[in-house]
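What you see is the complex with one protein chain gone and the rest in place.
Chain naming follows the written order as A, B and C, and within any one chain the residues start at number 1.
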Amino acid sequence: MISKILIANRGEIAVRIIRAAKEMGIKTAVVYSKADKESLAVKLADQAICIGPAPSAESYLFYQNILSAALSSKADAIHPGYGFLAENSHFSDACRAMKIIFIGPKSNAIRRMGDKAMAKELMRNSGVPVIPGSDGIVDSFNSACETVEKTGFPIIIKASAGGGGKGMRIVDEKKELERAFNYAATEAQQAFGDSRVYIEKYIGSPKHIEVQILGDKHGNVVHLFERDCSIQRRHQKLIEEAPSPSIDKDTRKKLGEIAVKAAQSVEYDSAGTVEFLYNVDTNEFFFMEMNTRIQVEHPVSEMITGIDLIKYQIRIANGEELDIKQKHIEQRGHALECRINAENPEKDFHPNPGKITQLRVPGGPGIRIDSGVYSGYTIPPYYDSMVAKLIAWGTNRKEAIDRMKRGLDEFHIEGIKTTIPFHKEVMKHKEFLSGQYTTDFISKYMS
Amino acid sequence: MISKILIANRGEIAVRIIRAAKEMGIKTAVVYSKADKESLAVKLADQAICIGPAPSAESYLFYQNILSAALSSKADAIHPGYGFLAENSHFSDACRAMKIIFIGPKSNAIRRMGDKAMAKELMRNSGVPVIPGSDGIVDSFNSACETVEKTGFPIIIKASAGGGGKGMRIVDEKKELERAFNYAATEAQQAFGDSRVYIEKYIGSPKHIEVQILGDKHGNVVHLFERDCSIQRRHQKLIEEAPSPSIDKDTRKKLGEIAVKAAQSVEYDSAGTVEFLYNVDTNEFFFMEMNTRIQVEHPVSEMITGIDLIKYQIRIANGEELDIKQKHIEQRGHALECRINAENPEKDFHPNPGKITQLRVPGGPGIRIDSGVYSGYTIPPYYDSMVAKLIAWGTNRKEAIDRMKRGLDEFHIEGIKTTIPFHKEVMKHKEFLSGQYTTDFISKYMS
Amino acid sequence: MIFKDFDLKKLFQLMQEHEVSELSFKDGKTEISIKRGREPIFVNTAVPVREAQATSAQTTAPRPEEKELETPSKSEIPLENYHAVTAPLVGTFYRASGPDAAPFVEVGDQVKTGDVLCIVEAMKSMNEIQSDVNGIVKEICANNAELVEFDQVLFKIQKNG
Partner (left out) sequence: MIFKDFDLKKLFQLMQEHEVSELSFKDGKTEISIKRGREPIFVNTAVPVREAQATSAQTTAPRPEEKELETPSKSEIPLENYHAVTAPLVGTFYRASGPDAAPFVEVGDQVKTGDVLCIVEAMKSMNEIQSDVNGIVKEICANNAELVEFDQVLFKIQKNG
């Protein structure tokens, strides 16, 4: 039985994990860099252990001190949160070697889903629809040409080790192909130390739809329906909602089943997310990738299902069998999440760290705040700029949006610029209100 | 259509009403006394109007300035909140005379339910179980003796115009009766200007169970299940929960039906609460009174049903027909509310107003805060001492309690003493955890 | 120099006593700068609360906190040395007895105790507001037909006679 969790993360997700553990009666130790000694997680955890200086490479990414902190503080499990070491199979292997429970899926699932080209291949073989494209890695311009002959233009070249838009190139015409292929491989090499790329048919204005999964170590897998994460800026999600306003009941059922199948193909045994591209014109959806970790936007699924995902992650890691069956999981109402970042939306979303001199967070019905900041806190400049997640629930999408608007109005932060004004604009935008928006929403309407 | 609401209240309930109105796109004006000019409600409302000096009698209870503020600010409706003018039929009459919509039931319902002895009589005639006792007012010692002959001892003498424990006397033996009768009448006269009293059979350790009602102007009445408000200190509720841990499904159904019947008997057309005494030993329940207003503890019902009661109050006042039928109202999970007061639990709950120098409120899943304070706010000494309502939801009672504990731990207030330590004690008390606690819980275990 | 007979200990005591948090001083051309009090004052920017600036009495200079909270006022006249007539009740402010009538008073008028200055309509009843001093009307601080709050300053009058 897990009795103490070491949290190998920072910010709001560290706080989120402390909350779940506290409610379960599990002790918490949080690691922190010297830049984070005043963080909310440090204040809330039972124990806090400094593991290094501000740079992530020497603290939050530095296995040795993290594992040593777990061993010396007698933690029997590590929760990696998201980012940092969350999808690093070497780290999860190292945990296992030290007899520390890694709160996440087995290393093999991380590895197989981590290689994007391999994962696509695996999905294709499991009968999960994938975007037409190359059979795995495209290692030469010639093989790129062969692929394109099958798919037709436009296509997108992606880094196999990739993420975050790095090493990606969209190609509309044959004559651009060679140059784009070389660029993508070079960029992939620079960003990930791995030049391998693959090719997919490019879908111009898709929706980003993802399905939340819970699998246990006893072969049970359930889904918690989909999230619509199509409001993105440069491949960074900014607003998420559940359910998706453009998925009907039948599609929802089908998507859920396919996501469960995808998870089962790697014997997935934690909380995870299967991401799909959804072509709104043809009503087709295609497997994109699986994230083998808890995600930033998990609260919207929690709000509509009432299920605490972090608690289930911990229970599953502890070897417990899922006590919920698919038929018991019901949606109620609608939920939205706005990521409030310390960025200046008027200046191209430039990060804007600094001291929060006054903070009043919204409250009342249907409002949830997941945040790692407080009045008087100074946001360090070393890490990501997310200050808080504002989550709004309503009996239907309209009420959820009205609540979100009200919450954004109420949110009062002095001392730093945030993306609150941006979110207010989105919440009243006709295209957003229609629910039919796609991933190009921001570049099309908000730039 | 209501387009602007004047809020004739202060504190957290004023904020709560502003939130509902904002989400509905309705403008708000809040009145405030000179002591409340820095209040959160004043900051959040579209307009704020000073109506008098600090004492309630010259501000929040002073009709003329409130009505005048509504007329001059062109508000078409007044929401009275709870307390102050909320159950004053003269005030609701005055609103009507000025062609301002009073957001509450018709004056006649307020009047009939406001006279406690009359209300009991009315309920008896409508087939609602009432506690055995006098037929209405007991106007002499002789008639008191006659009543007691029927009911047997112990009995309780109550003020007909009463509330809050004033004018109440519990009598165990015949020889105490005359003296107690005279005391009760005198106290009632002093407290309410009305010496009329009535007599009821006294139930020693009951539960306080109340049913939330919504009625419209088209004859529809639904209930939102019960709340258990048995954790009281000197007749002041401190902790409420829904559903009640000691009511079974059949009793719940029966209670709901009876509460609907009670509301229908006065053609009730707003949000209201029918209060019952529940004898846990005999499984009997008895009508106590009906509160013709929104209540402090309404959020626990909102949390389990997903229904926004204040919005429905406004829609009903606007003449709209209820769009929910009884069969659509479902309970999900369990909710608790702790009233956090600026009182020192170590010093007999003595009020402890002052400046909140630092405030960090809990967040995360299942936590809701309804509050009228913020970091840097000074609580004025003139009004009630409630600082915040902390509401916790869970999939079941255990999770709700674990969340509440976690929320209480996280709640960080500097500068004033609060009842947070008291609530922490209750949350781990065996009797509370069992769910079988009754209204004498605090005097029995916490004094 | 002014510190000649001072030792630091005495100076600190004095500062402590008077909650002086900053003091700077220059000798050359005698520069002094003193800072007292600690708390940053919260300035309400979100909601335009119209503040009642003074009570109906000879007013003194407003404390800095109150100044901060004033809405951008039409008033350029400081309240010092003027008598403020404030609203004793909430309602709609009227400068005249009817739409076609002349205003009761204009800036510059001499008024005496008991003269009607304006009407505040509250719940359909017209309430005459009278001057409680003799003096000259220096400023009319509320707009015709608009809401006035309790204790809101309506007129500033320079007392005389």
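Definition applied: a contact is a pair of C-beta atoms (placed from the backbone, for glycine too) under 8 Å apart; a residue touches a chain by one contact, two chains touch by 3 or more.
In this text the structure is predicted, and so the values were computed from the model without any measurement.
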Worksheet item: Just one of B:N125, B:Q358 or B:S434 touches the chain that is missing; which is it?
Response: B:Q358
Discussion item. Using the touch definition from the top, which of A:I5, A:A20 or A:A48 touches the missing chain?
Written reply: A:A48
Worksheet, complete the sentence: Listed in rising order, the subunit A residues that touch the chain left out are 34, 37-38, 42-53, 59, 64-69, 71-73, 98, 376
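Criterion: only the chains that are shown with their structure count from here on.
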Worksheet item: So how far apart, in whole Å, are subunit B and subunit C when each is placed at the average of its C-alpha atoms?
Response: 41
Worksheet item: subunit A to subunit C: how many Å between their CA centres?
Response: 55
Worksheet item: Which subunit B residues reach two or more other chains?
Response: 44, 376
Fill in: Multi-chain contact residues (two or more partners), subunit C
42, 46
